[in-house]
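Quick one: this structure, given as structure tokens, is what I'll be asking you about.
Only one protein chain is missing from this complex, and each of the others stays in its spot.
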Amino acid sequence: MFILVNLKAYPCDPIEVATAARDVAEESGVRIAVSPQAADVSRVADTGVETWAQHVDPNGHGSHTGSTLAEAVAEAGAVGTLINHSEKRLKLADIDGSVQAAERAGLETCVCANNPAQIGAVSALGPDSVAVEPPELIGGDVSVATADPGIVTDAVDAAANVDEDVEVYCGAGISTGDDVVTAEELGASGILLASGVAKADDPRAALEDLVSGL
Amino acid sequence: MFILVNLKAYPCDPIEVATAARDVAEESGVRIAVSPQAADVSRVADTGVETWAQHVDPNGHGSHTGSTLAEAVAEAGAVGTLINHSEKRLKLADIDGSVQAAERAGLETCVCANNPAQIGAVSALGPDSVAVEPPELIGGDVSVATADPGIVTDAVDAAANVDEDVEVYCGAGISTGDDVVTAEELGASGILLASGVAKADDPRAALEDLVSGL
Amino acid sequence: MFILVNLKAYPCDPIEVATAARDVAEESGVRIAVSPQAADVSRVADTGVETWAQHVDPNGHGSHTGSTLAEAVAEAGAVGTLINHSEKRLKLADIDGSVQAAERAGLETCVCANNPAQIGAVSALGPDSVAVEPPELIGGDVSVATADPGIVTDAVDAAANVDEDVEVYCGAGISTGDDVVTAEELGASGILLASGVAKADDPRAALEDLVSGL
Partner (left out) sequence: MFILVNLKAYPCDPIEVATAARDVAEESGVRIAVSPQAADVSRVADTGVETWAQHVDPNGHGSHTGSTLAEAVAEAGAVGTLINHSEKRLKLADIDGSVQAAERAGLETCVCANNPAQIGAVSALGPDSVAVEPPELIGGDVSVATADPGIVTDAVDAAANVDEDVEVYCGAGISTGDDVVTAEELGASGILLASGVAKADDPRAALEDLVSGL
């Protein structure tokens, strides 16, 4: 299982979370990455934790003021990127362009989508992984296992129907170690979470709980 | 073969094109539709020609000022709609929503996309048909058969890989009857064209040429 | 006072509202317009009521599939248009373009904005009128006179500071004849309202109440 901690625009200390994630990954052997603001990529990566961007734009080098250039976040230390997160929805043509831009820059890609049909859609664009984020679970306290476990298995099926090689992550509804185990049993090979770690009083303890059942 | 004449925002007479399309469809037995501005749907539909919207928004009834409501264009006489045309690119989640909105309103759907990978993607969203619009052919005088016939066959394969029931249209690079025959031979079951008819001195003659080889 | 009834994408009968608005305007001498979906402009205009579009795009004639062309809604019978409604927010450059497009097509323009600062901003773009829509009042039952009368007077001042000739409308928080009188006293020369008429059991009675104090 892969655990990606999305720091969003939270008022947390990125270095505290990054350090905790690096240590728990090392101690547990579980792959854990942290995804900070673009402006924080370099100092997060400097901790040694696996670092992901939250978004990259479809453009390459050129006249693109205000874009998030894949090459720039890669140069700063990112090794992967989210694309089309529910809080940063893109045009289909730009998802396609951003996946290609990320690949050119050597970034691993995880494209997010709302439901199994859209998971099938983004799987056709050749990303390394996809994450299903049911809108009703985002930012809430309800576990995907409790609310609607079928959405994960349906997403796994939808992705496999289009491209057998794409990994499927569970992008919402995960906050405990039990949720992680459930997500794995439903066929997910990774999870995305945010406030459960980033806003925790003790990010290290939160991460230790998440990996406890693996 | 299905021929869809997109009037875009051209300064043409929608009724002249609609009347010609209605007559040529009747005389030839070829299915021909006309897609005008939303404000022109009712008077185009009044001619008796099959009428399509150029776009519908993902919303249903409600507080959506300035939207193009699927139910409104259907009530005005449209029986189908383009979605995600290259000049009206949508977010993936909105393509999904617009396909669902159109279906609720009883509209046939054709989702446009740039390349075979994106054609695979939109085919996963359950439209009735998809149209491949290679950017390099849009608005130009180059025929898809000359420029890159592989893009049509690749699009047909990409759609079939995801959903065997979705029709594939050729969305650019068609201006003559020979182009239509070629598109059919490449596996397309319809074509989209615009200026070739809408801007023709004699739209009826242009349409007669298009259906001449079928 | 000018009363603009915005039908949004409501499931109302546009003709019933249009007929009532036409009759009440005639009987009372108050200027009343109705703003339907683009697809409904022609049949609303056919009732004889003053008809406005809910939005126009900045483009002119050309390759703009899915756009709402100012010339098309004008040809269908609209004589004015909203621009940048809170449910259809535009880029600044496109507000500028849409005002110009509307003027080329002979449409009167009303540009909406959230607060006095933005009202000042849009007044610099040369519209005929602007409408202040405080987000906290939109769609609610609270009257602008009760909630925050200062926002209307501040908007009037902000517009006058930039362009003395621009009219200021009250774009939210109006549902009764008393509200209309208050808006006028605060310096507004018109009001925008939607559900208060469009969703009323008796649109005619709602309109008669609105004009009762004028």
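All chains are identified by letter, namely A, B and C, in their written order; residue positions are counted from 1 within each chain.
By our rule, a contact is a pair of C-beta atoms (placed from the backbone, for glycine too) under 8 Å apart; a residue touches a chain by one contact, two chains touch by 3 or more.
Please read these numbers as outputs of a predicted model, since none were measured by experiment.
For the full complex, can you list every visible chain touched by the one that's not shown?
Within the full complex, the chain left out of view touches A, C.
Write down which of C:Val49, C:Ala113 or C:Leu207 is the residue touching the left-out chain.
C:Ala113
May I ask which residue of C:Leu69, C:Ala158, C:Ile174 or C:Leu193 touches the chain that does not appear here?
That would be C:Ala158, which touches the missing chain.
Using the definition of touch stated at the top, determine which of A:Arg22, A:His55 or A:Lys91 touches the missing chain.
Counting the whole complex, the residue in contact with the absent chain is A:His55.
Spell out, residue by residue, where the missing chain touches chain A.
6, 8-11, 37-43, 53-55, 59-69, 71-73, 75-76, 78, 82, 85-88, 139, 194-195
Write the list of chain C residues that the hidden chain touches.
Touching the missing chain: residues 84, 89-96, 113-115, 117-118, 120-126, 158, 161-162.
The rule is simple: only the chains that are shown with their structure count from here on.
Hey, how would you classify the chain contact layout here, line, ring, star, complete or other?
Looks like a simple chain-to-chain line, open at both ends.
Of the chains present, which has its C-alpha mean closest to the combined C-alpha mean?
B
How many angstrom lie between the centres of chain A and chain C, each centre taken as the mean Cα position?
Chain centres of chain A and chain C, defined by C-alpha means, are spaced 43 Å apart.
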